[in-house]
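The complex is shown incomplete by one protein chain, all other protein chains being positioned as in the whole.
Take a look at chain A:
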C-alpha cells in the first residue's frame, strides 16, 4: 500500500532527472522551469480546493504578495532576497490567518465571492502603489543568491525547482495520508459528520488555507526571482482562474493531477501562439470543452478508466 503511493513520486523524480538532458534547447528548459513552479503552486491549491473542498478565486493575490516582497524589499530597503522571501511568506500567512476565520464561515458561491474580492483588492493595491511597485508597468527583481553564489542561468534554476517540486510531491502525499489530511477529506465529505466525530472543522479549514497561501507566496517569490521582473498582472483575477483551472483540469484531489494540469496549462499559451489574435477564443473554448467532457479532470478520469486508484 505504502509502496504504491510512492511509485508515482519515483516516476516524477526520474522524469525530472532525465528531462534536462533530452531538452533540445533553452526555450524548453525555460518552459520546464515555469511548469515546475506552477506545479508546486497547484499542489498547494489542490490541497485546499480538491482535498478540503474549499474554493479560492484569489490565490494569485498571495502569489503577488510574495513576488512583490521579493521585488520591493531588496530594491528599496536593501534586504537580502531570502529574508524578503521569508517576510513575504510571513505577511501572507498573517493576512490569510486573519481573513480565514470570517471567510470560512462562508460556503460555495459566497466563499468564491469573498476570495475573489480579496485577490482583486491585493492586485489593485499593487497596481496603485506606484512609488513602491512601479504601478501597472511592474518592476525588476534583483537576482537570488546565497554566500556569494548567484542563481543566474536556467540550468541552475531548473535543479532548484526540480528539488522543490520533488519535495512538494513527497510532502503532499504524506500530508494526505496523515490525520490532518484525513480530517480535510472528512470535512469535504460532510462538515456535520466530521464535527460529530470530533474534527474541529473551522481550525482545519483555516490551517489548510494559510498553508496553501504561504506556499503560493513562497512560489511567487521564486517566480519573481526566476523571471527577474514582476507586474500586477501576476496577481490579477485571471491568473487566479488559471491556477484553479490547472487544479480542475488535472483532477481535483489528485496529487499527480496537479502536475498534469500545471504542465498542460503552462504549455497551452505557447501552443496557442500560432492562432494569432484567436488565442483568447481558443483558450476559452478549451476550458469549456475540457470541463464539459472531463468534469472530474484528466488524471482521475483516466485512472477510473484503467481501473486503478491513484
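The working rule: a residue touches a chain if its C-beta (ideal position, glycine included) is under 8 Å from a C-beta of that chain, and two chains touch if they have at least 3 such contacts; residues count from 1.
FYI, contacts and distances are computed from a predicted model.
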Among "Sulfite reductase (NADPH) hemoprotein beta-component", "Phosphopantetheine-binding protein", "Amino acid/amide ABC transporter membrane protein 1, HAAT family" or "NADH-quinone oxidoreductase subunit J", UniProt-listed name of the chain not shown: "Amino acid/amide ABC transporter membrane protein 1, HAAT family"
From A:139, A:248, A:263 or A:299, residue that would touch the chain that is not displayed: A:248
Candidates A:76, A:105 or A:203 - the one touching the absent chain: A:105
Option from A:167, A:271 or A:285 whose C-beta touches the chain left out: A:285
Sole contact to the chain not displayed, among A:118, A:230 or A:299: A:118
Contact set of chain A toward the excluded chain (per top definition): 49, 55, 57, 99, 102-103, 105-106, 108-110, 112-114, 116-118, 120-121, 124-125, 128, 190-193, 237, 241, 244-245, 247-248, 252, 277-288, 291-292, 295
